[in-house]
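What you see is part of a larger complex, with each chain still in position.
We call the chains A, B and C, going by the order they appear; numbering starts again at 1 in every chain.
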Amino acid sequence: MNSDIQSNLYLSSVEPASCHDVTARPDNHPWHSGKPSHSAERVLQINGLKHSWNKDYVLFEIPELSWFKEQVIWLKGENGTGKSTLMRLMAGLEPVQQGSVFFSDIKPSLFRSSGRGRVCYLHQTPYLFAGTVQQNLQFVIRSLPFARRRKAEQRLTEGRQMAALHHLNDQVATTLSGGERQRLALLRAWLLQPDILFLDEPAANLDDGSVELICMMVKDLIQQGTAVMLSSHQSCALTQLTNQSWLLKNGTVYAL
Amino acid sequence: EDLGIVRLATTTSTYNSGLLDYLLPTFEKEHGATVQVIAVGTGKALRMGRDGDVDVVMTHAPKAEAKFVSEGYGIEPRGIMYNDFVLVGPNNDPAKVKGTQDITQALEKVSANKALFISRGDDSGTHKKELNLWKQAAVKLPFDGYREVGQGMGKVLQMTSELQGYTLTDRGTWLAYKTKVDLAIVSEGDARLFNPYQVIQVNPERHEGLNTKGAESLSKWLVSDNAQDMIDNFRLHGEKLFVANAKD
Amino acid sequence: MAALTETFAHAVELLVSGDEQLWTIIGVSFRVSFLALLTACVPAVFLGFILAYWRFPGRWFLLSMTHTLMAVPTVVVGLLLFMLLSRSGPLGDWRMLFTQDAMIIGQILLCLPLLVSMTHTAFQSADKRAWETARMLGAHPLRCLWVLMHEVRYALIASLVAAFARIIAEVGCAMMVGGNILNYTRNITTAIALETLKGEYAQGVALGLVLFILAMILNLGMALLRGRGQLSHR
């Protein structure tokens, strides 16, 4: 399988010297046909990113990698290859050790106030705030700039229906079932409408019906212009939305 | 002779003067005893005697002591010495008290000038003395400027200095604080400012397990010639503080 | 035991008798301690948060200092403040000694270390995804802090309660910089100290009970707010 990938579309390598054209190209885009020109808008640019959790083992090293606006990315990789770590790095939740991660005009950060809400990462096991479902949703709306609040409140009703959470409005969020938690977490992100959205295993714990629901929501977000990257071990309705795969393997990323 | 542990309750002012640290080692050596000194307010000292928590008390509140003995809590009261009270005030003496030896007149001046007067307000021997003097001076309390603070003598001197008022203090504490505060004696020497000390044994019939023998030895030793001489020779900051008077 | 029952009855009697002087004393106690707590809690929450979330060199040292400062006897804090505020001290011109303001400052100093330490522990025990999630959902850092406070609210309330208990019950500093002046800076604890000095134990205990009863009323009230302290689901 490894050699398969290498011969296929080998876009990044462990030796930075061999990087000539290392941008990933979409090739089966559902809404936008044709390859992006080199002037296509870039969502993200990674250069020489290297991460290791302890001295003696490099988790991954990515010489160069680009994510273009019209790409919806499926981040693949076996357990423990570093999918979550990579997404967290990109979302600014982990400090970059070496190399760089660029967004066109955003610099996500854990503590600064500017640019907030534009890059969003959904935890693999989502965290819900103490309080009811309603309060969890209100939290997002109150975090939005004034101009967008009115609209978001209108969307709220629609969203609750879409995520099939309308009947759970007043339940304490921390008592929700596994699947309900996932749906609520995604609904929060849907309300936020970030520019860039990282979904870490959004389909885990979900039955087929629920996957359909969140699939619709993600689709809607994409249509509104959100750049989405998701990781998932199973191929399901959700992964059908992607038009580009990145594979984390052997300590680097292969764009398939 | 081994008398074991003798517990002595005394007032903090006595203890703080350093007199006991000066006297007791001699007694302890002579009689093979250990004296544990518990320094508290007069009221509490007598209370401890009443409850049998100590073997012997040493205080300076004649009325309360008389009651203590007459109610049968204490036996064998022995007068051992006296010192005196003084009226202190700010150096600039806003009430113009300086030079008035008659203490009632001095107090009248303080109240008439509505000067600040800090009172112990804690039912201590000093406080009782002060109230008594106000009564003799026929001043109605509280007048403007009269502050009851309810603290120990040293603290009251500090406060008086901070607030630049007047207060009545025992000479021992005054000597200890003289250099630390911004005050001066404005009236002293009146016979009514006399402050006698007594040592009283706790009544062994009231409580079991008291070290009566030790208490008695201590009490007797304090009025002995040897101890009386030591008291007369005691100096605090170079000044004589107590006048031994067991023989009077 | 009988003595205790009597003392208790006396305490209740004191409370309901509406003795004006007693209520002045109670008023001073609660006014001073509430104001001190109110002033201290905002910076304490910030400091606790920073100590828990911001890694900078020397952070562990600051934490240890916070813990150490709790061990400074109240009377020493009182002494230092006294030296500062004394006429001969650097801040003597403020003429603040023996006022309620001085007591408030003293109590702020007393409860800050405890508050910082306990809020730090509270924030530290929070799931770190709480902060991350709040940030990722686009909230302003201050709103995130607010959410985080809500997540650990039981621990925060407990720290407020402990801090309040510490300062309403302390006597060393209040005595030192307040001066125990009747009708002005005498509070419950300095009044108790006075009664004890006098040997009036029963009155002292009765005053202690008065404080206890009032604190109990306050705490039972808070218990409702605290939602009866149940376990958190996650």
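The rule is simple: a contact is a pair of C-beta atoms (placed from the backbone, for glycine too) under 8 Å apart; a residue touches a chain by one contact, two chains touch by 3 or more.
Nothing here was measured: the structure is a model prediction, and the numbers come from that model.
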Copy-number formula (whole complex, one representative of each chain type shown) = A x2, B x1, C x2
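One rule holds in what follows: only the chains that are shown with their structure count from here on.
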Chain whose Cα centroid lies at the greatest distance from that of chain C | A
Per-chain C-alpha mean nearest global C-alpha mean belongs to chain C
Approximate Å spacing (C-alpha centroids) for the pair chain A, chain C = 46
Distance from chain B to chain A - Cα centre to Cα centre, in angstrom = 82
Distance from the CA centroid of chain B to that of chain C, rounded to the nearest Å?
-> 37
Multi-chain contacts in chain A: which residues touch at least two other chains?
-> none
Residues on chain C engaged by chain B in the complex (per definition of touch) | 86-88, 97-98, 175, 179-182, 184, 186, 190-191, 193-194, 196-201
Per the touch rule above, chain B residues touching chain C in the complex are 40-41, 43-48, 121-124, 147-152, 155, 159, 161-163, 182
Which residues, counting only chain A, touch chain C once they are in their complex?
-> 91, 93, 110-113, 116-123, 126-127, 129-131, 139-140, 142-144, 172, 174-175, 188-189, 192, 194
